[in-house]
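Everything on this sheet refers to the single structure shown next.
As you look at this complex, bear in mind that one protein chain is not there, while each of the others sits in place.
Let's look at subunit A:
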């Protein structure tokens, strides 16, 4: 099984009112030196496969088709490093 984490964040230049509100609240808690805060989403996804190349391709398609709205959001995919089975190798 492969465990992956997908992170979706608003693109630069897209106003993030929720991030702004959180930024204001952090400053209100007297944390010194808080700059800009941007809010995003994290998806932890388990895939029943050992094929990392295939998993990467599937995750990218999941992002494009559902997890992210690419009009306003960027995404990044990370696949957890772990014990590799013999057949699980990078191509």
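Here is the rule we go by: contacts are C-beta pairs under 8 Å (C-beta built on N, C-alpha and C of every residue); 3 or more make two chains touch, one makes a residue touch a chain; residues count from 1.
In this section, contacts and distances are computed from a predicted model.
Participant: When one chain of this assembly is omitted, its UniProt record names it as which of these: "Anti-sigma F factor antagonist", "Phosphoribosylformylglycinamidine synthase subunit PurQ", "Phosphopantetheine-binding protein" or "Peptide ABC transporter permease"?
Facilitator: UniProt lists the chain that is not shown as "Phosphoribosylformylglycinamidine synthase subunit PurQ".
Participant: Give the residue, chosen from A:29, A:42 or A:71, that touches the chain omitted from the document.
Facilitator: A:71
Participant: Name, in rising order, the residues on subunit A that touch the hidden chain in the full complex.
Facilitator: 14-15, 17-18, 21, 65-67, 69, 71-72
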